[in-house]
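The other protein chains are all here in position, but one chain of the complex has been omitted.
Now for chain A:
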Amino acid sequence: MSNKQITPVKLVLLGEAAVGKSSLVLRFVSNDFQENKEPTIGAAFLTQRCIIGDKTIKFEIWDTAGQERFASLAPMYYRNAQAALVVYDITKPASFIKARHWIKELHEQASKDIIIALVGNKLDVVEEDESNRKVAYEEGETLANEEGLIFLETSAKTSFNVKEVFMNIGQKIPNPENVTASGEQGRNDARVDLNVNNDSVENNGCNC
């Protein structure tokens, strides 16, 4: 561990069931992909460290359950989140509608300065056969522009654009010295110790 400051960033993933939220996280954290992932009950938690410019960011990722009825639990998870990935499936128009919903929900209920990335996943399916595309790139882009969001189309399967999503978010995260007083620094120091025991959960930094 260097004495470099680590900025923890709480990030939450929201979106309809089976759009690939957990797969995006798995790709980002473990550079892996599984066809049959166990469904997320409540939420899963993973961390990943990234070096972006002169910052080291530790993403604390809350991967939420996508099934509709879990929606009422969501406020529990996006509470205090600094960033959010709102994910939809570009082959499923309904998931795009739900993405709109989540964006509104976040704007109304989450932290004011939350950084949101809109992510259209499963690009690989569309690349296989363009007729699978049901949500146009422009639709996503327009929504993102209207709402001031980061926008990318990704494929967790091929890993296309996955890191970029997190990179873009990381770049938008303000530097810790601008944000916090000494209290936060103290927490970061404590964090370093704990992270030693915790390496099983994390990789030693991603290749961002």
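In this section, a contact is a pair of C-beta atoms (placed from the backbone, for glycine too) under 8 Å apart; a residue touches a chain by one contact, two chains touch by 3 or more; residues count from 1.
In the analysis below, contacts and distances are computed from a predicted model.
Participant: So which of "glycerate dehydrogenase", "Transcription factor", "GTPase-activating protein" or "SWR1-complex protein 4" is the UniProt name of the chain that got left out?
Facilitator: Its UniProt record gives the name "GTPase-activating protein".
Participant: For the chain left out of this view, which of A:P75, A:P93 or A:P174 touches it?
Facilitator: Touches the omitted chain: A:P75.
Participant: Applying the definition given at the start, please give the residues of chain A touching the unseen chain.
Facilitator: Interface with the chain not displayed, on the chain A side: 8, 17-18, 36-43, 45, 47, 60, 62, 65, 67-73, 75-77, 79-80, 97-98, 101, 104-105, 108-109, 187, 190-191, 194, 198, 200-201.
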